[in-house]
Structure formats: C-alpha cells, structure tokens
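With one protein chain held back, the other chains of the complex are shown just where they sit.
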C-alpha cells in the first residue's frame, strides 16, 4: 500500500477539521468527500486539495481505490454507514458516540468484527499529550494502584437548545469523553454509576429534559472510586483536568492557557484565562488521532481507541441516565455485551 | 473583664496545643488545667506558666474566677462536661465532634441555649487563611452562585487501629471537617448525602468495620452539588484543597509546602512534598481559633463556628453512615432539630 | 499576485525547516531549492513537493517567476547573496546574523533600501506567542514605563568546538537573539553595554577565545536598565525567559515543558524538565515567521522584524565584544549608521 486513500462522510465542522488535518499527512490522499449539502463544499474542497465532492456516500463506499472512511455525519446515521462501510471492506474512523443506543452500537461492533475492518472511535482526548502523560504515568506504576480518580470537565458555554435536542443529552454528548478518560487513565473498567444532576444554568435545557450540571460517581473493577464533575458553562473557559490518586502518589494534568505570561500589578497577579474552545484546546490531539488511525491502516499497528471503547463509554452513559431517573446507583450491564 | 481566665479540660495533644497557643495571648490567663493522668503534667504546665494542675475538672468548673473552658477530653465525655460547664456559667470551646450521637449533641445545644453561655466548636480550618479566603471570595459574589463544590481531604497516614476503634469512623473523625468546610464555603445547607466507600489501604481498618477511602456527594439547599474525596493515606503528604465553582467563575486554594523552592536538574523540576502533619499545616489556624474565641468572650463578638455548626456536620456524618450501609442517597434529618 | 513563488538558498537544518513550514502555507509554492551539496537533497525535495533542486543559487535569482528568497546559507555568504538577490528584485528572508561585521550589514541594508525589496531577519522569538504577549503587554502600557528588563537565555548544551570556531562567538551566535528581544519587549534602543564573561563550562571553548557564560548589562535610551544572563549549558533544558519591570508592574513569560503534568510522590512534587531543543521550543514561532514574511510579500503588510533590527542587534554584539576585551562599558556606535 503506497498511499492510503480516504473518503470522508459528512463535511460539517468536525468532518472539515479531520480533512484539514489529513491533508498534511504525506502518506494519505483524501479522494472524495460526501455531504448531503454540497453547496460551497466544492470551493473548500478545491482549496485543500480534495478532488471529488459528492452528495451520496455510496460513491465513496463503491470506490475500490478507497481504503478507509471517516464517518463524521450525524450520530443517527452512524450504524447504517458503518454497516455499509464494513461490508465494503473499508476501515472506519467513526466520530463519537457510535450510536444513541448501546444495542445499535453492539450491532455495529458485531459487523465490524465479522468483516475484520478496523474501527477507531473519535475519543480525541486520548491523543492529547497531557492526558496521555497521565495515562502513561499511571501505567508505569509511578502512583501505584489507582484508588481515586477525579475528572473535571466543563464547557465554556452550553450549546443552543436546538443542538441539545438531538444531542442525546449531557451524558451521551459531553460526559461520554470523560467516561472514556476514566477508563483510559485507570486501565480499569467501570462497574457501577451514581449520578446527581441539576439544571442550574439555563432553564431551557431543563425544559428539554436535560441537565447542565452533574456529579457522577464511578466504581471500578479494581475497587477504585471515581468522580466526574460536569458543567455546561464555565465562564472562565474550557476546564479539562484529571487526577489519579493511588497507593504511591498522585498525577494530574493542568489546563492550557493561550500563553503562560504572568502579569503583576497593583491589583494582583494575572494570567490569561483558559483556552475557550475545544477545537483550540485539542488542536494537536485531533491531528494525532488521525495520524494514529492512518498508521494503523498502513502498518496494522494496534488501535489506541477501538469500537469496544466506544461501547464501554456508552454503557456508562446509559447507566448514568438510569441513575439520574431512579436516583439509585446503577450497575453496568456488561454481561450481555460480553456474550456477543 | 480585665483578663479572661481559662480552664483547660484534657491535656492530651490537642489540649496542650491550645494551651501553648493561649499563653501567647496577652488578654488571657490559663488558671488551671485538668487531666485524669497528671503525671508529668505539672512540669509542662510550669514551663508554659499554668499555675494549677488537677485531676478533677470540677475544680475548674467550681472556680468562680474562671470565665471559660476548653474541652479537649475524649469525645464520649463531652456531653456531661458541657452540661456541667454550661450550668456553671462557663463559656465553652469544645473540640470536634461535640458527641458521637446527634441526639446527645442536640441535648448539649439545648443546655447551652438555656444557660446562655457561648459554645465554639473546634473546626480549625475555618480559621486557616486560605480556606477563609475561599469563603470570603464566594461571599463577596466573585464566583456568582455556587454550583459545584469539590473538597479533597487526604491524610498522610491512617491512624493506628486502636485509635480507629474509638474514633467514630472516617465520617465522624475525619470527614466531619470537610462537611463543615462544605457548608462554610458555600453558605448553604446540605440536604442529601450519597457515599461510596472502600477499604483499599489497610485491611485492619476494614476488619474494624470502617473504610479508608470515600467519595461523598452532597446536595445543597441552593441546588448546588458537592463532592468530597477522602483517603486515609496520601503518601505525598496532607492534601487539603477546596474548589467552589459558580455562575461567575471558580475559586480554589492550594496545598502548602514547607518551602516554595523549585529545583531544576537533568531529571526534571522538583519541589518539596506537602506539609505532612495537621499540626504543622494548621498551626496558624489553631492559633486563630483560640484568638477568635477569646475575642468573643471578651467583647461578645459573634462566634465564627458555633454549636449548631457542630451539629450540622454531625447530621451529615450520620447520613453518610446511613448511605454507606443502605447504598442509597440519604436525606438530612434536620426538621426535628429545627423544632428544638 | 496569485501564489507567491519562493526559492530557498541553503538546504541545511534551518533551510529545510523553513521549507517544511512553507509547504503548508496554501498561498505559496517553493519552486526551487539550492545547495552546494545536492546529494540526497532531491529525494527530500520530492517528498515535500519541491520540483527543482540546483547547486547554483543563481538559477533561483535568474528565475523571473520567483518572487522571494530565503537565505539559509552560511553567514559569510549572506552579503553577496543579499546583493545579488536585491538586484534581481527578489524579496529576502535572511537568517540571523545578516553578517559577521556591522559594516557589511550596513552595506546590505543600503542595497536593500536602494532596490526597494523587503528584508526580514530570522529573529524567530518575536513570533513566539509568549514573547509576543510580553511585548504586547508592555506596549499596551500595562506595566507602565519599562525600568528593568531581565532576560535569561541558556542553551541545553554547548555546540561542538568546530561550530564555535565559525559561529562568531557567544555574542553574535547566541546572545544576538537576546539583544533583539531586549529591544522588542521594551520598544527602546540600547545605548550602552557592559559585559562580564567567563569560561566555566568547557575549556575547549576558552581555548578558542570564546566564553560560555556571560552577564550583559544594557542601558536603554529611555533610561531603563537591562541584564541578560547567558549560559551554554543548562543541564535541565533550554531556558528562555524575559521579565519587564516598569512603573505600573511587571510581566514575564515562563518556560515550556513537554507537558504540564504534575506528579506527587513520597519524594516530592515533580514535573517534566524543560523542552530541550530550540526547534522543539520554537516550532510554532518558526512557522509564524514564515507566515508573516509571506503575508508581507503578498499584501505589502509591514515587516515585524526588518534588516535594521538585524543591524541593531549586531551593533550591540559588537559593543559586547568590545566590553569583554576592554573590561569597560561601551557605547553603541549608532551615529554613523543613522547617517547612511
């Protein structure tokens, strides 16, 4: 395989982001991009060097030259596209979540397994150098056996109500990243979830049946306990931290600011507020995850973030939803899935 | 009142600490100290300038010259001493917890109310400059309405099994400080508690029916959510942090190290580990709390930390115990007490 | 002008770095690269998409399609190439220093002025976001009138003796960046220099008549004082900081580490050591400076870092050399140059 040929399905914000990252990887060529809305797409595609634009993603799947696809379309289309792509023998990079239902996700994983294609899920934070360093430090045993995990995950601004409606809610849309990070940094599976949620920021979110503030307690297979705090609105910027505490110490990453410059005046000591936007904060991580996927396609290296990781995070999200409703701790229903 | 005359009941570690702080306050004289075990006590008392040593605390209560007492005896003796002291018209500084039962504590508060004496509870962290600054910042509205509170409270080393037995367990002995801080920094009451506990550090603690690791979720009257993480063993030192996140921002204190010196070598960047011992970390806070109590006795200034604060923390500890047993969220039983 | 066409003269480490950055700028095409040693060059050039490779830089200057050149050849070739390029009407990006003699540099500037081409000098640190933020903060008046400037500039490892020989010495090779930063962050010219130098790291450096450790005091036109400390060997990494202190406060940047992860263990608090290599530390700055040059060529925007800035830094280096020899403070000889 000389150059990996790629098709991108979905040319929204995240699809275009991936495309713009991929064009800088020498071993890759984006052959075709598809989107239902192709207006203006041609011009952008030309500018970054993508030859073909289509409104039918089957043009990509039917192209025998294309090795792999990036699925960046709305979540409710993922399962059928994964099915078609897997059957067409294309390796798959799929944005998170794989689907809105763990049943659908299990089905997707089954097809992927049967067809033998690769499936990477878009948990970009695993590719952030700071989160990765926390993971590596734990894995090297520097902090001993993990006992407590604390994840802070706060958005700078709630999404518009329109988005909330089709987002699957805070657990599936936002906290799913944190569920993945919890598993990633501890190396242990979550077995039970308890949630306290609240609607403190925007009543419109509550009206849609969603919450905007949450504390989630996780119990891990190894006995460790974890807590995630989520808020839809941290006015000071995008707040993303993790701390792992263990028998031999603790490890934590810090937030990133635009610069590290410190100012002293008669009023106090100042630094710039946090980076405000996920595309800015995780710029390098998005680049890294496409690199890693391409490497895996090219050289059959192991995936850092597989379909199973997507399912695990969704199972936690499902339990979190159930806990919020029942006000009880809820066990992860992993058995059935393991039988698949 | 020219000089406040003080009696100290209980000359263990904490009783001696208070005594050594009080002797440096010009407006105070420690007239008498009592302890069941008076051996060696006389020498120490002489050295710091306390004239009278007795094995019977009634010698203090019956001394009409004495204005106030510090109760530093074992917790199971607090109620009866408070009762006697209040009836004798002495103002009371009582170490935490007031008792091992919220019923006893309510009784103590009733007597105190009836007799009109002052009762300050030994929640020393309220007097730590860093925690106080967090409280003040929240109170001034800088972070807006509190929405999330995160408390880290980890001891450097578990106490000996012998101590655990009579300690009342992690909630009453250790986390009770955190319950108080949660109320102190938010200015809101806790209405519900959920606990996940584990025995990850020392099996001997589990054998005694106690836990050494806990995550506690708090729900506040104002709608905010809180989480406390407790560990009995942080090998890197005494880890004590709080963060309040609100509609306008967040505020957090940092840990203290012996010095702030930073070393760069070929191996990395190093700083000294955290202060390791509560008497070292809260040295100034212990001094401040005695100052504040004396000021209140002298000038009738309001207490920063009253008997009711002691009861509230104990109610939370009681709910935490119940939650651990039932694996359910538990509401605080405040109604009855409010009727008292 | 649709796309800027570029020629690169000199395909050593820095020439290739610029080339690899430029290929990612959509509005630019690198048409030709020249180097005396063309072996292996073709393969690399192909890989990044440069069509023509030549051993004669006149092929670039004689190509009427080429708009601008990057001069990345050895310093002693700069003047003649600048002369030829300017006469050929090419805009010029020239690596620092412009020459080893302020006389030659003045001649280069004269030609550039006469021909009207642009000349940007490769002071990459002006394009580093942290240094730029310090500059901006001072310029906005946040710290008032600058009174003290402190620059720390320490390399992780001395260059090989072979390099030292042809480098022009610590002042011209290394500290010249700091002279530029001193002018950049204060917005004021240097009028006097005093140097204390020492050979503390590698005797071989002293044998070559050079120093490896220096403190340089600068006096500025506005009355401010500055100090630069240079070392050829900071075992903990590439240490690059600046602080500007003024009538209303101070502003300083921090170093960069590979990640911001903090580890607590029984031995203390650890962070990774500093980034170790200038190509790593200033990766983004190198990208930014080529962007800025291209923008200036395309849209005639003002240069951030002009030939005159190169000369000023060289005048300071010249005075530093004189101060080291005479052990006296030395005034900058700016008059003659201003007459040019």
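Quick notes on this structure:
As written, the chain order gives the labels A, B and C, with residue 1 at the start of each chain.
In this text, a contact is a pair of C-beta atoms (placed from the backbone, for glycine too) under 8 Å apart; a residue touches a chain by one contact, two chains touch by 3 or more.
Predicted model, so just to flag it, every value in this text is computed and none were measured.
Touch with the chain that is not drawn comes from one residue among C:3, C:24 or C:327, which is C:327.
Of the options C:147, C:186 or C:240, the residue whose C-beta touches the omitted chain is C:147.
Taking the complete complex into account, A:264 is the one of A:27, A:115 or A:264 that touches the chain left out. From the options B:62, B:76 or B:265, the residue with contact to the unseen chain in the full assembly is B:265.
Among the residues C:90, C:219 or C:281, only C:219 touches the chain that is left out of the figure. Not every partner is drawn; the one left out touches chain C at residues 145, 147-148, 150, 152, 154, 194, 196, 198, 200-201, 213-215, 217, 219, 223-227, 229, 231, 233-236, 239, 245, 247-250, 327-329.
Panel shows chain B; residues 24, 26, 47-48, 129-130, 133-134, 137, 142-143, 248-254, 256, 258-266, 272 of it touch the chain omitted from the view. On the side of chain A, touch with the chain left out of the figure occurs at residues 234-237, 239, 257, 264-274.
The criterion applied here is as follows: only the chains that are shown with their structure count from here on.
Central chain by Cα centroid: A, whose mean Cα position is closest to the mean of all protein Cα atoms.
Taking shared numbers over all numbers used, the chain A to chain B interface scores over half, which places it in the same class. Measuring from the averaged C-alpha position of chain A to that of chain C gives a distance of 40 Å.
Averaged C-alpha coordinates give centres for chain B and chain C that are 59 Å from one another. Inter-chain spacing, taken between the CA centroids of chain A and chain B, is 43 Å. Shared contact sites, meaning residues of chain C that touch two or more other chains, fall at 264-266, 272.
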